[in-house]
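Only one protein chain is missing; all other protein chains are in place.
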Amino acid sequence: MGIWDYQVVAAILFMIGVLGVLTRRNIIVMFMCIELMLNAANLSLISFSRLWGNLDGQIFVFMVIVVAAVEVAVGLAIMISLVRNRDTVNIEDTSLLKW
Amino acid sequence: MEQILFYVFSGLAILSAIGLLVNVRNTVNAALSLVVCMLSLAVLFIMLHAEFVGVLQVMVYAGAIVVLFLFVVMLLNLRGGNMGAESQPVLKLVGGAVAVGATVKLATLLDRPLKPWADIDPEFGTVAHIGRVFYTDYMLAFQVAGVLLLAGIVAAVILAKREID
Partner (left out) sequence: METSTVVVSVFLFSIIALVFMPIMTWVERKQSALMQDRIGANRAEIFGIRAIGLIHPVTDAIKMFTKEDVIPTGANRFLHAICPFIAVVPAIVSFAVIPYGGSYTAWGSSWSLVVADLDYGVLYIFAIGSIAAYGSILAGWAGNNNWGMLGSIRVAAQMLSYEVSMGISVVGLFMIYGTLRLTDIGVAQQETFRLLGFVEHFGWATAGTAWVDFIKIPLWGAILQPLPMFIFLAAILAENKRPPFDTPEGESEIVAGYFIEYSGMKFGLFTAGELVEVVVISALMAALFLGGWSIPYLPETAIIGGLSELFGPNLANVLAMIIAVHVFFAKVLALIFFQMLIRWSLPRFRYDQVMNLGWKILLPLSIANIVVTGFVILLVAEITG
């Protein structure tokens, strides 16, 4: 199992995440797909960290995990207030600022 | 052994990611697919000698983030009804084609003789090793992460409050 295999898995997961964000309209699922993309990036970072025998990649993953945790906390709070105010999780229905 | 583990868990990760993508019926199942994906990725991390990160992946992603997702989905009681329409066949087709193309392109880009794995000492990726690097070289990043977490907590509390007094 070389670096190539891990990179391909990371690429596939990342593309699935991108596809989810672009095509799904449920805001919570879109959010999960963002998490999926972050995780794909994590896999890539960790496999490169293993490739070079250097810990910097793993430290970067820690930062990504921290950012993901904060993002989820804030994002889900936004979603709760969205559902309270507009009673929907469909992104098409929240187009007040669109013109 | 390593090959079998790699194929099983990367396959599981990709399958559950696809499950997350195509599941339009309920959000709880999507969250479950995400958990399976996270856990399989944690196994891959541990295979790459990132034990601490792998365990943290289980603790933070599976243990906190997706639980939070489930909590919100259950709190909002999203069972059909207020989820709205999902169907956009053209966008899905185009998006799928682009995604497959981009993945193939990425895979072929890397398909050349690559560096083999570096030799690493058994301490690589252990808690002590990461701690040493974290508290010396990355001290500033560590503290910034702490501030970011604090800001996140405050923001979440303010946003989720019904009314601010």
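To keep things simple, chains are lettered A and B as they appear, and every chain counts its residues starting from 1.
The working rule: a contact is a pair of C-beta atoms (placed from the backbone, for glycine too) under 8 Å apart; a residue touches a chain by one contact, two chains touch by 3 or more.
No experiment lies behind these values; they were computed from the predicted model shown.
Counted over the whole complex, the shown chains touched by the missing one are B. Listed residues B:L21, B:L41, B:L56 or B:A160: the one in touch with the omitted chain is B:L56. One of B:V8, B:L114 or B:V127 touches the chain omitted from the figure, and that residue is B:V127.
Checked against the full complex, the one of B:M74, B:V94, B:L109 or B:V144 touching the unshown chain is B:M74. Counting the whole complex, the residues of chain B in touch with the unshown chain are 28, 32, 35, 39, 51-52, 55-56, 58-59, 62-64, 67-68, 70-71, 74-75, 77, 126-128.
Here is the rule we use: only the chains that are shown with their structure count from here on.
Our note on geometry: chain A versus chain B, Cα centroid distance of 7 Å, whole angstroms. The touching residues of chain A, counted against chain B in their complex, run 1-9, 11-13, 15-20, 22-26, 28-29, 31-33, 35-36, 39, 42-43, 46-47, 49-56, 58-59, 61-63, 65-74, 76-81, 83-84, 87-90, 92-93. Every residue of chain B that touches chain A in the complex is listed here, in rising order: 2-3, 6, 10, 13-14, 17-18, 20-21, 23-24, 27, 30-31, 34, 37-38, 41, 44-45, 47-50, 52-53, 56-57, 60-61, 64-65, 68-69, 72-73, 75-76, 78, 82-86, 88, 91-92, 95-96, 99-100, 102-103, 106-107, 110-111, 114-120, 124-125, 129-130, 133-134, 137-138, 141, 145, 148-149, 151-153, 155-160, 162.
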